[in-house]
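Below you'll find the structure, written out as structure tokens, and then a few comments.
Of the protein chains in this complex, all but one are displayed in their positions.
In order of appearance the chains are A and B, and numbering begins at 1 in each one.
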Amino acid sequence: MISVPVTHILFVSFALFFIGAYGFFTRRNMITMLMAVELMLNAVNINFIAFNRYLYPGQLEGLFFSIFIITIAAAEAAVAIAIIINIYRRFKTIDSDDIDSLKF
Amino acid sequence: MEGYSYIIWILILPLLTFLVTGLGSRKISPTLAGIIGTTSMGICALLSIYTAGSYFGYYSNGVYPSLKVFDLPWLSFTENLSIHLGMVLDPISVMMLVVVTLVSFMVHLYSIGYLHGESRGGVYFSYLSLFSFSMLGLVVSTNLFQMYIFWELVGVSSFLLIGYYFTKPSAVAASKKAFIVTRFADFGFLVGILIMGYVGGSFEFDAIISRLTNPESPEFLTATGAGFLGISLLTWSLVLIFMGGAGKSAMFPLHIWLPDAMEGPTPVSALIHAATMVVAGVFLVARLFPVFFQVPVALDLVAWVGALSALFAAIIACTQTDIKRILAYSTMSQIGYMMFGLGVSGMGEAGLGYMGSMFHLFTHAMFKALLFLGAGAVIHYVHSNEVSDMGALRKKMPVTGLLFLLACLSISGIPPFSGFFSKEEILTAALMKNPVVYGIGLFTAGLTAFYMFRLYYLIFWHNKPYHDKPSPLPRKKEAPLTMMVPMILLGFATLVSGFFPFNNFVTSDGKPLEITFHADLSAIAIGVSLTGIALASVFYLRPGPWPDKIATALGGFFTTVYRKFYIDEIYTLVAKKFIIGTVSPVANWFDRNVVDGLMNFTGTVMGVFSDSIKVWQSGKIHGYLLWFFAGSMIVLILMFIL
Partner (left out) sequence: MNLTLLVLVPVITLAGILLVKNKGGARTVALIGSVVQLGFSLLLLFMYGTERKSGNSTDFLFETKQVWFEQWNIHYHTGVDGISVAMILLTSFVVLAGVLVSWNVEKLSREFFFLLVFLGTGAYGFFISLDLFTMFFFFELAVIPKYLLIAIWGSGRKEYSAMKLALMLMGGSSLVLAGIFGLYYYTGVYGNGSTFNLIEIAEAGIPLEIQSFLFPLMFIGFAVLSAMFPFHTWAPDGHSSAPTAASMFLAGISMKLGGYGCLRLAANLFPEAAAEYSFYIILLSITGIVYGAVVTLFQKDIKLMNAYSSVSHCGFVLLGIGMMTKTAATGAVLQMISHGVMTALFFAVIGMVYERTHTRIGSQMGGLLKVMPFIGTLFFIAGLTSLGLPGFSGFVAEMTVFVGSFQVPGLFYKAATVLACASIVVTAVYILRAAGVTLMGPLKEEHATLTDAAWNEKAAGAVLVFCIVVMGSAPWWLSDLIQASIPGSFEPLIILPH
């Protein structure tokens, strides 16, 4: 059954993580940034599952963790979108460069 | 000793009276307060006289011992240094008890009439009781610190009473001046006490005296051995203690408060600034006399300060025109006599000066109180302190005039009045020890006679058109009975107290002292005094051109004397101009700008620093992200390198 080596999966998650990071750094739109964060979280999830499967097949901690992360990601998305909506109401934009009131 | 335990009431009664009249001053009428005060002081006077009778009577055949009737620990500092509150009976304290309670009683009685109609009379009587309590506590002190405690308390009662007319700016200024000048002197006293406690290992008078008069005792050796600026600690201590005494007794150059203190009600001047409080300095020196005797330098200082003050004050008194100020300077002059009497005295057989000084203290209290009360009666009648507003009052107030004359004769040293005897002994003692001081004393005696009779004539003779004053004087002639009775009693005391065999009772070592009468010396002294009186009669019996002519002839000297040698101005210059006017604003500026500036500067530096780094907090999320990323990379790289 084990035909896909772990490096393939790690490559996918690695790519996914840095796509997310790249998006997070370059995009100015907050929704996109949020999506980029989700990508990074999912990259982590994949890593957890993969390592759990390949290193400690008898244990379930990795699965647990990824379920936690999915839950947190959902909550985080809800909170973040709420914040973004409020920002939109206040600033009429969701471009992160235009929102710099929180400073000295 | 148990036999004397009742004397605690001499202290308790005035204290109770103070509390009752003070706390209830708005509930009870001034007259009632006066009656309460007078009664309690009368009881104290009776108790004191009884004590004196039994004390001097019981030990009449031997040495008068020093009895510690009470001695209760009040505050202990170390094992051997503590403040005890106690009562000691020895010749001088018994004598002072009698003097203080008697004069205080007279003054209380007199004040009932003098303050009739004053709304704040209750407060006045409570202050008087406070003063009496403090003064009595002072004279029975067993302990240097106890004396300091009551010393301060008499100071504050004096402050309160001088400032009794507190809406009058001059009274306020005078009361502050009196307190601050004596406080400055008390600073010396306090340091003296501290040194005394350090070298003597005790604050108790008997311990100090027995240790420091014994040249073999370890305390004496340390006290005279260790020194500061080449002067032994014992000398320092005594000189500083004397500074306290000089301040309280208005000795030159700490006398400036006494003339101003005359702003207080006249009975107060009689009690505090003539008869009792101002002699506290003399009492202090007398109390420590055995120790002073061991240190000739200190004793000489006492003699010279006393003699110079006597002369200095007498010269000023000749030029003043305020009736109470003249009396104040004469008080200062007479206390100068007491001081140099102590300063020229020896111990034991040679203790004539000591005895004379105490005798003079006693007689002076009587006749000076009489002079002040008489002056009070005159002021009460004329409503002015200036002698120019008086004159020819002998017709209006014959009894007062007679009593005043009697007191003037006494202070001038004319026999058979009391002042003659006491002054005579001081002068004799001075001649034996120090002829220069004797000369000063003799000359001062002449001046005393001159200015006292000048005062007497200006008030009671010297027909001047005082009727021309816009408001004619009231018809009422003599003072009311409550004022006359004390004056008459004091007049009687002035007449007879000179014949009191003082040498049998109050001496430096408690043993009776043999005195010999020197007719030649007496004749000289009387002659000098009579000359003074004669001169005064020529100049002032009637209005004449002579006084003004002499004043003009003396020119600058007269002005200098009239302005009291500019001593006040010098003090003002130092205190007001220099300390309050210069040092303290500079210190304030320094505090606000340098010390506080330093604190604010710390704050400013922090502000500038945070200003310079706050731009990092741009608010741009991508900026933060970049920093974050860069930071993470640096950490990573560092991890790999290290």
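Following the convention adopted for this analysis, contacts are C-beta pairs under 8 Å (C-beta built on N, C-alpha and C of every residue); 3 or more make two chains touch, one makes a residue touch a chain.
From a predicted model like this one, the values you see are computed outputs, not experimental measurements.
Although it is not drawn here, the omitted chain touches the following shown chains in the complete assembly: B. Listed residues B:69, B:128, B:190 or B:212: the one in touch with the omitted chain is B:190. Check B:16, B:180, B:399 or B:567 against the missing chain and you find that the one touching it is B:180.
When the missing chain is restored to the complex, the residue among B:42, B:113, B:163 or B:306 that touches it is B:163.
Within the full complex, the residue among B:90, B:152, B:204 or B:260 touching the omitted chain is B:152. For chain B, the list of residues touching the undisplayed chain reads 26, 73-78, 80-81, 83, 145, 148-150, 152-153, 156, 159, 163, 166-167, 169, 171-173, 175-176, 179-180, 183-184, 187, 190-191, 194-195, 197-199, 201, 218-219, 222, 228, 575, 579-580, 583-585, 587-588, 591, 595-596, 598-599, 603.
Convention: only the chains that are shown with their structure count from here on.
Note for the complex: chain A touches chain B at residues 24-25, 28, 96-97, 99-104.
Across the interface of their complex, chain A is touched by residues 614-615, 617-622, 625-626, 629 of chain B.
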